[in-house]
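What follows is a short report on a single structure.
The complex appears here minus one protein chain, its other protein chains still in place.
This part shows chain A:
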Amino acid sequence: MAKAKTNTEDYLRMYRQMMRIRTFEDNANQLYLSAKMPGLTHMYSGEEAVAVGICEALTDDDRITSTHRGHGHCVAKGANFKEMFCELLGKEEGYCRGKGGSMHIADQSHGNLGANAIVGGSMGIATGSALRAKLLGKDDVTVCFFGDGATAQGLLYEVMNMAALWNLPVIYACENNGYSEYTKTEEIAAGSITARAEAFGIEAFKVDGQDVLAVNELTQKLVARCRKGEGPFFIELETYRYHGHHVGDINREYYRSKDEEKDWKENRDPIIRFRSYLVAEGIATEDEIEAMNAEIEKDATEAVAYAEAAKYPDVSEVDMHVYAD
């Protein structure tokens, strides 16, 4: 793990947020498997240290753009379970009043500009948010989350060019989970991913995305530099998705082995690693962590029950919000 810091509260919150993401996803998966959830969903499990390490370095004024695999970013940026499960089930009290669902879930009030179901679709949005900050003299920073698969989209290179030309306060966070949907990243990405950013004169970093402290430490530095006008930056985070491309992608041995999955889960799990660290450093006891886990599980169970019982939007809402007033 990266170097220890003294802020116990910060560490416990990071653990808690990672555990909340894992718990949210486990419950979402159950909703899918029990056919209670309309449609499909893309699980963030395994990548928790990325979203949490980054979002814990941000304030509510800072913005993020998220992806189709966006539940983790949503939780990490401050969302509640209740409104999230309501959104997943298409209920009126969901963050998007049931109009977005899993792939567009976002708690906009905490600076989440939305999850995007077009791979790479939010790169312009994140860069534009950063341009707005610069034009209006604000010091907020925008983080653009995207996967390794999205590095094949041309939009990334168009907006990185402009972000570099205009010194925009944006951090491009590439979550490299090794797979572009059902295809190995090495089959879709030529050369080095970070070198692509460097070609624009953007400082690029590679970090262990399973180490929440390493991610957080790097992000804090880059956010501070962005606020001083030294952006943009690029981070490639090495991580892994435990589930398939989406919850329905169950038989996936044709593109990756069970041994590989087992190795990441047993030896590189971000939550297990951080938990051991917290105990070893005397920041929390096993009992305290178990109590925290139980509390999170209870919160999730209650939120799921609430969402299941919640109302669907009235049919009159179907043509509401097509246009803003």
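Please note the rule applied: a residue touches a chain if its C-beta (ideal position, glycine included) is under 8 Å from a C-beta of that chain, and two chains touch if they have at least 3 such contacts; residues count from 1.
The rule is short, and it goes like this: contacts and distances are computed from a predicted model.
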UniProt protein name of the chain not shown, from "Alpha-ketoacid dehydrogenase subunit beta", "Transport permease protein", "ChsH2 C-terminal OB-fold domain-containing protein" or "LrgB family protein": "Alpha-ketoacid dehydrogenase subunit beta"
Residue among A:C96, A:V215, A:I235 or A:V304 that touches the chain left out of view: A:C96
Candidates A:A126, A:I202 or A:L278 - the one touching the absent chain: A:A126
Touch criterion as defined above, residue of A:A106, A:A173, A:A197 or A:V304 at the omitted chain: A:A106
Residue among A:A35, A:A190, A:A309 or A:V322 that touches the chain left out of view: A:V322
Where the unshown chain meets chain A, residue by residue: 63, 65, 94-100, 104, 106, 108-109, 113-114, 116, 118, 121-133, 135-136, 142, 154-155, 158-159, 161-162, 165, 320-325
